[in-house]
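Showing chain A:
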Amino acid sequence: MPPWLAYAASGVSLFAVGMSALVLHGEVMRKILAANVSASGVFLVLVALARRAPKGPPDPVPHALVLTGIVVSVSATALALALVRQLRHGAQLGPSDERRR
Partner candidate 1 sequence: MTAENVLPVGVLLSSLVPALIIFLLPEQRHGTRTALNLFAAVTKLVLTAVIGWGVVHHRRYETRVRFLPGADLVLHADPFSLLFVTLSAVLWLATTIYAVGYLEGSPQRSRFFGFFSLCVASTMGIALAGNLLTFFIFYEMLTLSTYPLVVHRGTPESLHAGDVYLAYTMTGAALLFAGTASLYALAGSVEFVAGGSVGPLVAGHRGALMLIFFALVAGLGVKAALFPLHGWLPLAMVAPAPVSALLHAVAVVKAGAFGITRVVYDVYGVRVAEELGVMRPLAFVAAATVVFGSVMALAQRDLKRRLAYSTVSQVSLIVLGVAIVGTVSTIGGVVHLVHQGLMKITLFFAAGNLAEKLHVTRVDQMRGVGRRMPLTMLAFTIGALGMIGVPPIAGFVTKWYLGIGAIEAGASWAIAILAASTALNAAYFLPLLRDAWFEPAETQGGILAEEATLSLVLPTVFTATLSIAAGALAASGVSPLAWAKLIATREYQP
Partner candidate 2 sequence: MRGVPWLELTILAPLCGALLGLVLQRAVAVLALVSSLSTAVASAGVAVLVARHGTIRRSVGAWELPLGIQLRADGLAALVLVAFAVVGVFITAYAMVHFEPGSRAARSFFPLWLFAWTGLDALLLSSDVFNLYVTLELTTLTSVGLVATGGDPAALSSALRYLLFAMAGSLLYLLGVALLYGAHGVLDLDLLGAVVTRGPVTWGALALITCGLALKAPLFPLHGWLPAAYASAPVPVSALLSGVVGKCSLYVLVRIWLGVFGVPLGRAPAVLIGVLGAAGVLWASIVACRQQRLKLLVAYSSIAQLGTIFLVFPLMGRAAFAGGAYLVISHACAAAAMFIAAGTIEQVVGHDEIDRLDGLAHRLPLTFVAFALAGVSAMGMPPSGGFVAKWLLVRTAFELHEWWWAAVILIGGLLSAAYVFRVLRGAFVPAPITETIRRSRASDLLALGLALLALALGLAPDLPLALAAQGAPS
């Protein structure tokens, strides 16, 4: 197994782990974290793909993609956190509220 494939495979596993956590965990903060883990998995896949060609410099495009992806991911996380904060702050909802739904 070439190293890039190993990285890619572990990226996919990370993604899967994140996704299942996103689905299975009731706690909203955990969901947000799970989404981030999942995103990291995807980025790992992309970065791994950049080194797919055995020789020569790595493909620059995946890096650009990953950078953009991270920006997106961070924004989404920030938005999610802001929402959670506002929810708990404004509506006095307990952390377990999300679980009951």
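Assume contacts are C-beta pairs under 8 Å (C-beta built on N, C-alpha and C of every residue); 3 or more make two chains touch, one makes a residue touch a chain; residues count from 1.
The candidate set was assembled so that all candidates are chains of the complex that A comes from, given by their letters.
Every value quoted in this text rests on a predicted model; they were computed, and no experiment measured them.
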Out of 1 or 2, the chain that touches chain A in this complex is option 2
Within the complex, candidate 2 is touched by chain A residues 8, 12, 15, 18-19, 22-23, 28, 31-32, 35, 38-39, 41-42, 45-46, 49, 52, 59-62, 64-65, 68-69, 72, 75-76, 79-80, 83-84, 86-87, 90-91, 93, 97-98, 101
